[in-house]
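Written below as structure tokens is the structure these notes are about.
All protein chains of the complex are present and in place, except for one that has been dropped.
Should a chain be cited, it is by its letter among A and B, assigned in written order, with residues numbered from 1 in that chain.
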Amino acid sequence: MKRIDTAKEAKQNPSYFEALVELLFQLADDDFIISFRGSEWLGLAPHIEEDVALSSITQNTMGHASLYYHLLEDLDIGNADKLAHERQAVERRNASYFERKNGEGSYLQEPYYDWALTVVRQFLFETMKKVKLETIINSSYQPLADIANKVLMEQPYHLAHWRMWLKQLLGSTEEAQNKVQFQLEAAWPACADIIGLGPKAFELEKHHLIAGEDYLRKQWLKELEQSLSLPSSLFVDNHPARGRYGEHTADLDQALSTLSEVYNSDQKAVW
Amino acid sequence: MTSHDGSNFYQEYEVFSKKNAKSPIQHQFSLLAPNDEMALNMAQENFMRRENVIDVWVVPRSQIRSMTSEERQLWTKRLDNKEYRTTKGYGYLRKKWREKEQGMLDEKEIMSWKEVKKL
């Protein structure tokens, strides 16, 4: 495996460069959309102490997104804020499951948000993130490997937080168990997209940017099995909306128009 | 009491933390959580968002036997006659040693002895 130390080197091989950019968008967009959904919860969590803890995790996660967008900026793909705020839905590479609205209503009006959805989603997200990052620390692109090591410093707390919530709700009332189970059933068809690497999966593995999909699936299963009983058809690709391929739902449009509302009111302005 | 409305969720915990390996555990504040695990998980981000922390304790308030208001008033007062117990009562030695051209073994001096000349 050849180690690539700089953006300049990465740009010399077009196949390498394109695969790298693809991966960085997946990582950045996942963290960004998850933290956007987290930021909508602010002030609305089940209790105040959780509200504060959730916001720290959300901030950390947006901080991680920012690190990846800056890696893209270093590769001359565009300014980090522009990449976060201006790109259209079809250009986004987050798993489409992560863009789902927190529940009925909006954070401004009638926010009938679903804590069970958030617990299930965050748990799936954090376990996926752990599995991917643990192979990215050996990535051929050294600036990315360095970032992965940094992100992995904060991430265990996030995972512990959501694992705790999942475990506690599953060990509590029938109502809570049913709500969690309902959300798990809704999540299973999205799992192939979540752990997937999109159209450049082959090149990503070939260039040693991240481990291959088979390995990632195997590792993710190990993580999930510690806390959940899983359906046998977990990775049957049901194509809900393959976010890694730029296929998204209307929920992403709502997210993008909200998160870029002020930014788009004057893209040239310094805010 | 039943917990039908969920208000039993609000159990009181006192939160303590340790800043670094050399510092003592310090009381931070209190929070409400339904159980130990959740209290611990909430504690760090609620009270030490901007501080270094290397350890956190949470203690159900019901497990703390603190002084009552009366005990605080009655048990915490002392006469100011305990100089024999502190260095204040031995300050005259400084002058004695100075006469013998020796330094006083004060706190600063003794705490500096952790480094001993290597042979």
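In this section, contacts are C-beta pairs under 8 Å (C-beta built on N, C-alpha and C of every residue); 3 or more make two chains touch, one makes a residue touch a chain.
Operating definition for what follows: contacts and distances are computed from a predicted model.
As stated in its UniProt record, the chain not included in the shown complex is "1,2-phenylacetyl-CoA epoxidase subunit A", which appears among "Fe-S cluster assembly protein SufD", "Phenylalanine--tRNA ligase alpha subunit", "ABC transporter ATP-binding protein" or "1,2-phenylacetyl-CoA epoxidase subunit A".
Screening A:Ile137, A:Leu152, A:Ala176 or A:Leu234 for touch with the missing chain picks out A:Ala176. Of the residues in chain B, those that touch the hidden partner chain are 1-11, 29-32, 34-35, 38, 46, 49-50, 68-69, 72. In the full complex, the hidden chain is touched by chain A at residues 36, 39-40, 42-49, 51-52, 55-56, 58-59, 62-63, 65-66, 69, 80-81, 84-85, 105, 107-113, 115, 168-169, 172-173, 175-176, 179, 258-259, 261-263, 266, 269-271.
Basically, only the chains that are shown with their structure count from here on.
Averaged Cα coordinates give chain A a centre that lies 41 Å from the centre of chain B. Residues of chain A that touch chain B in their complex: 47-50, 52-53, 55-57, 157, 160-161, 164, 168. Within the complex, the chain B residues that touch chain A are 9-10, 31-33, 35, 37-38, 41-42, 44-46, 49.
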